[in-house]
Every structure is written in C-alpha cells, then in structure tokens.
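Have a look at the structure that comes next, please.
Here the complex is missing a single protein chain, while all its other protein chains stay put.
Labels run A and B following the written order; every chain starts at residue 1.
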Amino acid sequence: MSITRRRFLGWMGAAGMGLTVGRPANAAGNKNFSGYPESIGVLHDMTRCIGCRKCEAACNEINKLPAPEQPFDDLSVLDNKRRTDATTYTVVNRYDGIQGADGPIYRKVQCNHCQEPACASACFVRAFNKTEKGAVTYDASVCVGCRYCMIACPFYVPAYEYNEPLEPRIMKCTLCYPRLMDGKLPGCVEICPKEALTFGKRDDLITIARERIRSFPEQYVQHIYGEHEMGGTNWLYVSGVPFSALGMREDLGVTPAPKLTSGALASVPVIAGLWPVLLTGIYAVSKRKDKIAAQERRQAVKAALTQASADAESKLSKALEQAELKHKRLLEVEVKKAVEEATANNEEENS
Amino acid sequence: MMSEEAIAGNKSLFTPFNLVAGIIVLMGVLLTILRFTGGLGAITNLSDNNPWGIWISFDLLCGVALAAGGYTTSAACYIFGLKKYHSAVRPAILTAFLGYALVVLALHYDVGRPWRLPYPIFVQQGTTSVLFEVGLCVFLYLTVLLIEYSPAALEWLGLKKVRNIVVKLTLVLTIFGVILSTMHQSSLGALFLIAPSKVHPLWYSTYLPVFFFVSSIFAGLSMVIFESTLSHHYFHDKMDDTHLKENRHVTFGFAKAACWVLGGYFVMKVFGISMDNNWHYLGTSYGLWFLVEILGFVALPCFLYAVAVREKNVRLIKWTALWTVLGIVVNRFNVSMIAFNWQLPSSERYFPHWMEIGVTVFLITVFIIAFRFIAKRMPIFYEHPEYRDTH
Partner (left out) sequence: MDSVFYTLQDFFTHSKGMTYVLMGAALVAMTAMWNFLVARDEKDWPE
C-alpha cells in the first residue's frame, strides 16, 4: 500500500492535533514528596513518662509475644539500658543524673515509622511498606533474612529471630496496624496512664507539639525530634532535656534514606548504557591495530620477497651472461686450437 | 595407614591433603547441621546491633573482590587484545567461577531463609535496594562465568560442537562480564552508603562505590599472580609450554598494571578525605588504623610493585601480590566490621564465633578441592591437543 502525499499530510496533521489535546502531566512528575496526607503518628512527651512499663505489657499482650523473664511491673529492669529484641517490640529506658532534670527521665523506644523508611529502601524484596495509614509494616512471607534492613535503620530498631532455624523473622513495632485499620488505638497509647503518648494525624501532632513548646518554653527543649530527622518520622518526641542525653542521636541529618543510595544506584544505568559502547570501541580499535600491523607485516614480507626474487633474477642473468662469455671464449679457444691443428696438419702434408 | 600401592599403580586415598580436607569437610557438615537445626544464633555471634559478621565481611565482600581476576584477565586478553595473557585466562576464570559459586554457597548459611534467595529476582523486586542490584548482577555474572568456564569442561567431555559454539560467545561474554563486574563490585561498596551514622567518617564516603570497584581491579590482578604462584607449585606438571613461557610476561604485566591502579586508588582515597574535610580524624586511634591501611596496604605495595618491576624481581612481585590481597581483606573488614558501628561501646561490638570461622574455612576447603579436581583433569593450564590454536 503506497502512501499518497495527501494521506501522509493528513496523518501528520492528526498527530499534531493529538499533541495539543490530552490530560495534563500528572503528579508522576512531582518531585517533592511530603508523605501521605492522612498519615497517623504518635507524639511521645518525655516530660510526662513515669516509666511504669504498662505500654510494654500492653504491647506484649496484644502482639502475643512470649512472656519475659522478669514481669513488666519489675522496675529494676530499668537499671539497664535495653533495646528492642526478637520478643520485644518496645522498651522503656531510664536516664538518671541529667543536668537540669529534677529526677530520672524515661523514654519509650520503638520503631519510629519513618516517612521514608531506611528499612523499606534497603529491602531487596520489598518486605517493608510505608502504608497510607502511616505504619511501616513488615511482610514475613517474602523476607529472605538478609538483615540489610537492620544495617540500614539509623535507630537500631529491627530485631531478628536468630534462634529460629527455619522461619526466622524480623521483629519490630507495627504501630498496631491491624488495630488502626479497625479504628482502634495502638495498645501502648491506649494504656498509657499519663498521656505521655498522644495519637493523631502527624500534621496535627506537630501542631500540638509546637503549641506545647510555645506555651511552656522553660519546660521543653525547642525542638521536635522526628520532625525532620532522616526526612521525618511518624513517631515524634518532645523533651525537657537535650535529646542526646536520652540516647537519641542528634547527628542523623535530614536526608531521607532513599536519597543516600540513589546517587550510587543512578550510576548503574550509565554503566549499562555506556560500557558496551566503550568496551566494544576499545576492542574495535585494538582489532584494527592488529589488522593494520598484520597488513604491514604482510606487505613487508611481500616487498622483501619481491626484492629477494629481483636480486635473485639479476644474479641469475649476470651469471648467465658470464657463463655465455666463458662459453664463447672457450669456443674461440677451441676454434683457434682446431685451426692451428688444421694448419699444422696441412703443413705436414705439404712437406 | 597408607595402603600399599597396587602393582597396577592405584594411588592411596589417604594422602595428607585428603586427610586434612576430609576432617575440615566433616566439621563443615556438622556445622551445617547445627546451623539449620539451631538457627544462626547457634553458631554465630551475630546480634541485633551487629547483623552482619565475617560471612559478609570475608566470604561475600572479600570473596567477590578477590574473584575479580576473571573479568580483568579476560578483558585484558579479549577486549584490549593483549594476547600474551591468553594462557592466564582459563585459570583466572576458574578461580572466579569457583569463587562466586562459593560466595553464593556462603550466603546459604548467612541469610535466614536461603531457599528464598531467588525471591528478589523472581518474586518481588526491591528495586530501590543496592542489595537488589548486587543480587541481580551476581546471579547474572555467575551464569556468565559458568559459560566462560564451560569450554574447558566441554573439551574434557569431548563435546566438540557445543564447545565450538560456546567459544564464539567469548567476546560478548567478556564485555557483559566487565559490565556486570563494574556494577556489583561498586555496589558492594554502595551497600554502606545507607548507614552514614554507623560507619566511621574516614571510611564513609560518597566515593565508596568507586573505592570498591577500583580496588577490585588490583585485587583481581594480584590474586592471579598469587594463584599462579601456588599453581606452579602444585600443578606444574599440568602446565604446557605456552603457559610456562607466557607466565613471566603475565607476572610482570599484571604487576605493572596493579601498581598503576594502586596509585590511582591511593589518590582517590586522599580525595575522599579532602572532599569531606576529615583530616582531623587522622589524629585519632581510628585515624592511625586508617593510615596503616592506606600507607601500609596501598602505598607500600604500589611502591614495591614498581621496584620489583624495575629490578625484574619476580620474588618481590609474588610477595607484594600476597600483601595486596591481604590489604583488600583489611579494607573490606574495615568498612564492614571495624569502622562499622564504631560508636557502639566495646561491650556491644562484634567478634566472630569460632564456628563462623569454621564454616568459612570449610567453604575455602571446598573451593580448593573443586579447583584441584578441575585443574588436574581439564585443560586449564594446558591446551587440549584437539583444540590447539582454536581460541
């Protein structure tokens, strides 16, 4: 089927019109990511926590975790600093002798449910998911157990079932995601007797925290921990003493985890796209050099051979010339001899 | 209890090598059983703060870096056209192939559910993860290495037609191999970019991927020299004239190249400090250890290689190669184990359990057994008479 000029122009016209119509470029083009708008969080006010450990007990019961060695009402446990582990999603730690504090300060430790979770960025099977609700959930059904998430988490939160031989899981706070979907509160929030844990939309919590700090400036450090750290977390903290005194690192920066590795990952397509060109190019150049070297060698051999045969020929013709000369002379000598002999014979006959 | 050699010439089964290897293999089997009945906690000192130990630091990181001789040697011979290195290619490819195979085997011990190792590629892809990229590339590269190694096995098996088809793929495989190697060697370094708060500033750098890739080059070249030294001792009777003749050229050529790359790497390491203005850390105890690494294990072998090449000192080259290999181990250990978690109190730092070391020794022994088996039977150090000059 051949295309007539008219038909071709018709198609071009249609294509041009098509470009002017269409939906506006949608937010697959947005470059600023501010998280899910309805994201839920928890504000932990460390001026209110009394270290009763009721939150630990509630968490243990709701998640059906094994009973600990020492019961939850045993407060001597707080003599040591603890971290989350394979059977404990949350712990409360006690900090004594802090300058400017009247007594011990308590802090509840658990997954911070980051806005841009390092664990989710690091996981090579997408076992972690930042849900719309705000909770960062873990899917044990795809987890391979590589534990890179534990390397990645700046807060040292994920724990591992090292003593489970065949089905070990990562263990961490779920923000009681099933309960959230049911419209209920996380277990720890519900049971806290001192309102040290406030539950609500992350944006609202930041407003509340700012208001609290503004209203009682002598009581609080002028900072909401988790507002910007590592790109922001859904678990926010306000404190009456410097956060570093409570084992919270203040040097984590504000760069979200996915940004930390995106530079290195960006170099991968460059290698895939350009290395073939570069390497094949080097190969082609090297092959060409070999080819030219071989050609030059062949030519040199040819020239040498030609020269050699030319030399040989001239030698041969010279030798032939000389032989002919020699032969001529010999002939002359023989002829002379014969003539002399004949003359001698003649003379003898005549005498 | 050596059995008498039969008049037919049967070798005894109880050679010293077999005895030692056998004991190690037996230990390995026992440790494997413990691992899969008691979990990681039964045979490792891994913890929630220290999820990665020597199986990652040595078996994975060092294993991959030291297997880099495969891509560097085949690139030198087939891409850069340096044909005098040809006899070094098959031993290097064998080392690389078995090396990567052992890395994958080691991962079966380290990850919690090894039967799910194919998941990231075939079930659910975590494409934001550097580890995804490592896994994909290692999987593909192991396949490439298997194919690159196969002509030797095919020649041994007499499968001429298949062998000839595979040999035609050499150039494509070599190029693909360099691409994949660049990617995963650098990505192993990139793994640690996600934890800036956990790696000491002297080792944490945006250049980590560059550091790992560049150092893999001289790691591979040095390993080829080192492996060749050992092979000459144990497999000399398997080496043909070409191999023996080219060996000197390989030794000097690779030493020169390694020297040059070490120099560039040293410069890059210095840039790494200057770019982040981390000079003041050099005065700390970690700083001292950092200086030991870059002066003792980078600058020194660079200088020694140069001296050895100038003085035509083969012996010095061989010792420098060993020292360079050691330096790679030091660097990988530093990034992943010593500078990692440097801020944790010493009571919470990691030291390997003897059983972790036992598994590593077991895996190295399996490597040696496989290498020996193949080198003694297949045309690795010699050209099969039926296929001479067909490379």
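Going forward, a residue touches a chain if its C-beta (ideal position, glycine included) is under 8 Å from a C-beta of that chain, and two chains touch if they have at least 3 such contacts.
These figures come from a predicted structure and were not determined experimentally.
Colleague: Counting the whole assembly, list the visible chains that the omitted chain makes contact with.
Modeller: By the stated touch criterion, the chain not on view contacts A, B.
Colleague: Quick one: say which of A:R126, A:R147, A:R169 or A:R202 touches the chain that got left out.
Modeller: A:R126
Colleague: Based on the whole complex, identify which of B:V172, B:A257 or B:V314 touches the chain you can't see.
Modeller: From the options B:V172, B:A257 or B:V314, the contact with the absent chain belongs to B:V172.
Colleague: Of the residues listed, A:T47, A:T88 or A:Q115, which one is in contact with the missing chain?
Modeller: If we include the chain that is not displayed, A:Q115 is the one touching it.
Colleague: Mind pulling the subunit B residues that touch the left-out chain?
Modeller: Interface with the chain not displayed, on the subunit B side: 125-128, 136, 172, 176, 179.
Colleague: What residues on subunit A make contact with the chain left out of this view?
Modeller: Given the touch definition above, subunit A has residues 26-28, 30, 33-37, 115-117, 120-121, 126, 130, 132, 231, 256, 258-259, 262, 265, 268-269, 272-273, 276-277, 280, 291, 294 touching the missing chain.
Following the convention adopted for this analysis, only the chains that are shown with their structure count from here on.
Colleague: Could you grab the centroid distance between subunit A and subunit B? Build each centroid from C-alpha atoms only and quote it in angstrom.
Modeller: Centre-to-centre distance between subunit A and subunit B: 21 Å.
Colleague: For the complex, which residues does subunit A have touching subunit B?
Modeller: 83-86, 118, 120-127, 142-148, 150-152, 154, 156, 158-169, 249, 251-253, 257-258, 260-261, 263-265, 267-268, 271-272, 275-276, 279-280, 282-283, 286-287, 289-290
Colleague: Which stretch or stretches of subunit B touch subunit A in the complex?
Modeller: Residue list for subunit B touching subunit A: 35-42, 44, 46-49, 51-52, 75, 78-81, 110-114, 116-117, 119-120, 123-126, 128-133, 135, 171, 175, 178-179, 182-183, 186-187, 189-198, 206, 208-209.
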